[in-house]
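Missing here is one protein chain; the remaining ones are kept as they sit in the complex.
Showing chain A:
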Amino acid sequence: MTLMPRPLPHADPDARPQFTLAGEAVHEFYAGTGIRSMAMTGGVLALMHLAKRGPKLWVRHAALDREHGAPYAAGLAEFGVDPAQVILVRTPDVTGALQAGLEGARCHGLGAVMIELWGEAKAYDLTASRRLVLAAKASGIGVFITRMAATPHASAAETRWLIHPAPSRALAARAPGHPLFDLTLLRTRHGREGLRYLVEWDRDVRDLVIHSVVTIADSLIDDRTGIDGTAPLSRAVAALPVNRPGMPGIEPAAQRHS
């Protein structure tokens, strides 16, 4: 199965931007260093909601509570995620977080797993990511890894994203609007890299809506983010056009809502 945000309903159907995420794979999310990493949790929770139905395992490296505050049940409910459907595990270190995530990735009863890591986590290496990939493939659930205050290095993940908060569309009286996220596909094993999406989370229908998509040149990625987003995935991948038919993980948007 694939995860696919909904295109804007009024957009030109031919130019509808889209992206899909393989449902049984490992996806990495980076925010670069600094404070802008704090929207990651929400953005990834939103993406997880497109995954298989079922309880979500939220594994959190405890150091994050100091940096970003502790997960807040009322906020989770307001975000549109059913708090009763979330199992939260707080681990004192990265190794523990990866172990908990791996346990979750092997569990058929879950919908998705999120692993939040803080800092340059040495324990999250090629082997650790490979283990998660194999577990996700076997159980059929998606694993979402958020890395805060970290620079990417080689991993076995299916995709690597840069995620930032984006200015929302203001509501009446200049009130902040629905959460908007700026997602840049830094690396992918299948498909085209360097695409940048603006997606809005609609909590009422519990769906992500794509607002715009921009292609940016590889050379610009580093400048814009200040992080080295181009560390290789474990093997060389060829950049491919986004809508090539028959590609795994890429399907026409129409199929989902038909």
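Rule of thumb we're sticking to: contacts are C-beta pairs under 8 Å (C-beta built on N, C-alpha and C of every residue); 3 or more make two chains touch, one makes a residue touch a chain; residues count from 1.
Everything below uses one rule, namely that contacts and distances are computed from a predicted model.
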item	value
Undepicted complex member, UniProt protein name, chosen from "Branched-chain amino acid transport system permease protein", "Cytochrome C oxidase subunit IV family protein", "Sodium:solute symporter" or "UmuC domain-containing protein"	"UmuC domain-containing protein"
Candidates A:Gly104, A:Gly142 or A:Gly194 - the one touching the absent chain	A:Gly104
Which residue of A:Ala154, A:Ala170 or A:Val214 touches the chain not shown here	A:Ala170
Residues of chain A in contact with the chain not shown	34-36, 38-39, 41-43, 45-46, 54-55, 57, 65, 68-80, 83-84, 86-91, 96, 99-100, 103-104, 107-110, 164-168, 170-171, 173-182, 201, 203-204
